[in-house]
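Every protein chain but one is kept in place in this view of the complex.
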Amino acid sequence: MANHAAAQHKGIPWKHVVGFVLSIVLTLFAIWFALETDLSTNIKLLVIFGLAIIQAALQLLMFMHLTENSRTQGFSGRIQIGNILFGFFVAIVIVVGSVWVLSSGHAEKKPTNGEHEMKMDSGSMNHD
Amino acid sequence: MKWDEFFVTGDPLIYGADVSIAITMLGIVFFLTYFKKWKWLWTEWLTTVDHKKIGIMYIISAILMLFRGGVDALLMRTQLAVPEMEFLDSQKYNEIFTTHGTIMIIFMAMPFLIGLINVVVPLQIGARDVAYPYLNAVSFWTFFIGAMLFNISFVIGGSPSAGWTSYMPLASNELSPGPGQNYYLLGLQISGIGTLLTGINFMVTIFKMRAPGMTLFRMPMFTWSALVTMAIIIFAFPILTVALALMTFDRLFGSHFFTLQGEGMDMLWANLFWLWGHPEVYIVILPAFGIFSEIIATFSKKTLFGYKAMVWSMVLIAAYSFLVWVHHFFTMGSGALVNSFFSVTTMLIGVPTGVKIFNWLFTMRKGQIEFSTPMLWSLGFIVNFVIGGVTGVMLAMAAANYQYHNTYFLVAHFHYVLIAGTVFACFAGLVYWYPKMFGHKLNERIGKWVFWLFTIGFNICFFPQYFLGLDGMPRRIYTYSEESGWGPLNMISTVGGFMMGIAFLVLVYNIYYSFRYEPREKTGDAWNGRTLEWSTPSAMPPFYNFAKIPVVKGLDHFWNEKQNKEIKPLTTQDLQKIHMPNNSGVPFVMASFFFVSGFGLVFEWYWMAIIGLIGVLATLVIRSFDYNNGYYVSVEEIKETENITK
Amino acid sequence: MYKRYKPFVFLGMLLTVFLLSGCSDLLVLDPKGPVAQQQKDLIMYSIIFMIGIIMVVYVLFGFIVYKYRDHKGHKGYDPENKGSHLIEAICLIIPLIIVVALSIPTVKTIYSLEEAPKGSENKKPLVIQATSVDWKWIFTYPEQNIETVNYINIPEDRPILFKLTSADSMNSFWVPSLGGQKYAMAGMQTELYLQADDPGVFDGRNSNFNGEGFTDQTFKVAALTSESFDKWAKETQQEAPKLTKKQYDQLMLQGHTKEMTFSSTHLKWVKHENDADYAIKVRERLSK
Partner (left out) sequence: MAQSKVRDLNTPMEYQSETGRLNILGFWLFLGAEIALFSTLFATYMVLMDRTADGPALGELFEVKGLLIQTFLLLTSSFTCGLAIHEMRRYNVKGLFFWMITTILLGLGFLGFEIYEFFVYIHEGANIGTSAAWSAFFVLVGTHGLHVTLGIGWIILILIQVAKRGLTPQTTAKVFISSLYWHFLDVVWIFLFTAVYLMGMVMQHG
């Protein structure tokens, strides 16, 4: 790992360039997909959140050297990866859990006009 | 603002507190001046970065807070002793149970355990200090300042009175006007910073500072419990930080997160509070499990039964602790699916806990059990905690929970868990590691008195409360009618409460008595211990802990070395100069600025808050430019400290 | 050893007997309707398991602590005993079985409590809207066009569908004799089914702390025969005064009130489940 990292220090930082180009492409694609296509809201949300997670992973791996600091430095890389994965788990629990708990059952806000029932399950939302 | 609005007036309790605070302050100033101890206080304590001293300061603060919270508890029990009692009025009672709950959880239980972790963990892993000694001091002082800010609410401005859970919209400006609730928000916020930093600090310490040979699965159980706890802290405390900040915005800056106006959502507060609050329960119980594991192994003179199972149970509990928070508000009407899901997850968390209980029992099996005071606390823990545990499972059954919720059944349950778990562990750990901290044991005979008084008092106090709950007595009422029929059980409960109070006084007396009369320890191994903290030659480890870093060959390394007679006295050849960090006064100053800032926000004096914040930033900048890397302890000095002649 | 602790054991036994003798009178374990009955059944079911668990732990504890105490003639000391996969597996599997055994009736009961009690599915439930205001309860009978404060009359043997909401703080509507509680919150509505088997008067209260007047925020529930309920409803519609907006706004202020009865409801002015800050606005207006 260390050798590998050092080898990369010379010349053009391809890892960064690729990461950068990909993140631009992903951003533009997300905007196009969200605003210019005619798919249902749920699919759109699913796709743009999927893209966001991919892009976050790009940042972590291409720019932040998440896996670095490993063998020669006493396996900190594993701790870092474990930490970020657990963070991801907690993030999902907090966001999806809160939305689920606070918008299901009788606790949901009663709509003013009778039939406009709004339900959110597990983070996916219907707003039509 | 007028002076009589600033200071709380009109109540003999408050005047009593004012006078006693003033007298204590004067007493301390007099003592320090008369014995010329100001410099000593500054150089040895206020500026220290030594984990042992910081740990001791944590523990002393926690005991003070235990006293404060305990007095609150006794006031409540007095008020509830008989029907229609007129000792406290409703508002006063509400303030007292609010401060009782907040102080006991945030400023007593957690700091006590963090204090023990501070003292013990670096020693257990064979390290000279924590990973970030300076940050450790910052942690302590922000905790301490947060606690002080919260406590002065009693005499300046008025205490919070919306319960330790501070449900909105009760805690909003409209329904709880005045600075009281702001104290809650700012006190917790500031001390929360310290807790988060502790989490990071000890996680790195345990991962990176272990002595050579100590693999993760050779770590003592207490260290494991600390590691897992720190992981929970890192991911749970930011949730509290945000929740508190949002409520602060609601109260000070007119936002509408949880308010009645602007379509705010009060349920969101409950949700965020318990998203932190449930992991918090495990933050205060897992280190307790660790302490009991150490003590039970030591006094059974036997290695732990099912070490790996216990470790994995803890890891599982930690991950799980983030998946059960809704059981605190089953009655909020989130629907059958949500309630069923969280009922099952909550009951499942009982499984790893059960595994641990059985592992402790089987650790004692084939052992040679010695009934020392720490062991008594541990045995008492098993017996009483089981009751708290099974009633916890009963509460987890959502359909039945609709009848237990908000009643004394719940109160009894969480006191059975938190006292028999956390408080017993704090006392057990204090007695067990007391010789490490102060060089002598606490008197065993008095210690056993404390245990029996406290344990019996505890059961007399809280066992009847299960029945009060089933009889429909809600928590947090300040009085009740004769016809309710709750009088006799409440009376019994109050008697038990006072027994616990007496036990606390006996404990304090024991500290004094033992300081005067107990023989000083001659070796570092007061209890025939198993782990590295007992391997230092002197009773109290020197500031650098280990003259020579041990090389670990297995679990219970020190015990095995003793069994195999492998321990050799240190010689000069073993010694090398030791690098140690410098003391620093900056953490104390930084915390003081936090106090200024917090106090300003409590009273909405923004100029003051801004001055405080600028001060905090300035201390951060000063630290950033500080490249002082500490100093070396010479071999000569080590030789002198360790009494090495050859 | 035993002799030393004999008085404590004796004391404990005495205490237990004393406490258990009072058990049958405990409000929650003395249900007066099918909802509370279901919950009591679940509680008793779980208590059996819990006593079983406690017994197992205590017996093991007593045996181990007694046998392996440090004393003369101590036998069986094995300091390196590290564990046994069999024992550990048992310690894992039995609790798992218990969790399953507890989960099934729990989930069943959770779902059944969301609907009218069994046996009454075909009876049309009586709808009562319960609104909490610091520190009182306002009950609305939309079909009967009746409003009461701090008391309710209900017919026996008929499911009552409570629609709960709050004008300000978060409250919990609880009538222990009839069944478990549920929160009443401003800006939303929660639903709770209760039913009384026989005529009688039961205590109800807010059990969720909401400030200074919390302790006295109670109300009475009177279960009547369906004839006397209808009679009461008719009489109230004819004889009770109409609720005026001014009166209603006075009710929005913090404080306690006596029992009241009106022959009209507040629903034409405000629905608290849609209008969370009505009471706050009224207070601001009236304090000027």
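To keep things simple, chains are lettered A, B and C as they appear, and every chain counts its residues starting from 1.
Just so we're on the same page, contacts are C-beta pairs under 8 Å (C-beta built on N, C-alpha and C of every residue); 3 or more make two chains touch, one makes a residue touch a chain.
Bear in mind the structure is a predicted one, so any value in this text is a computation, not a measurement.
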item	value
Displayed chains contacting the withheld chain	A, B
Among B:Pro83, B:Gly178 or B:Gly630, the residue in touch with the chain that has been omitted	B:Gly630
Option from B:His256, B:Lys448 or B:Lys548 whose C-beta touches the chain left out	B:His256
Sole contact to the chain not displayed, among B:Leu46, B:Met85, B:Ile152 or B:Leu268	B:Leu268
Contacts of chain A with the absent chain, listed as residue ranges	2-3, 5-6, 8-10, 13, 16, 19-20, 23-24, 27, 30-31, 34-35, 41, 44-45, 48-49, 51-52, 55-56, 59-60, 62-64, 69, 72-74, 76, 79-80, 83-84, 86-88, 90-91, 94-95, 97-99, 102-103, 109, 118, 123, 125, 127-128
Absent-chain interface as seen on chain B, which is shown	131-132, 196, 199-201, 203-204, 207-208, 234-239, 241-243, 245-246, 249-250, 253-257, 259, 261-265, 268, 271-272, 275, 579-581, 621, 624-625, 627, 629-630
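In this text, only the chains that are shown with their structure count from here on.
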item	value
Rounded Å distance between chain A and chain C, as computed from the means of their C-alpha atoms	42
Per-residue overlap in chain A, given as positions that touch at least 2 other chains	106-107
Junction residues of chain B - those touching two or more other chains	265, 267, 332-333, 335-336
Chain C to chain B touching residues, read off their complex	8, 12, 15, 19, 22-23, 25-29, 36, 38-39, 42-43, 46-47, 49-50, 53-54, 57-58, 60-61, 64-65, 68-70, 74, 76-84, 87-88, 91-92, 95-96, 99, 102-103, 106-107, 109-111, 113-114, 134, 168-170, 172, 174, 176, 179-183, 185-188, 190-191, 203, 205, 207-215, 276-277, 279-280, 283
Contact footprint of chain A on chain B as seen in their complex	207-208, 231, 235, 239, 265, 267-268, 271-272, 275, 319, 322-323, 325-326, 332-338
In the complex with chain C, residue positions of chain B that touch it	90-91, 94, 161-163, 167-170, 174-176, 259-267, 270, 300-309, 329, 331-333, 335-336, 339-340, 343-344, 347-348, 350-351, 354-355, 357-359, 361-362, 364-371, 379, 382-383, 386-387, 390-391, 393-394, 397-407, 456, 459-460, 463-464, 467, 469-472, 474-480, 485
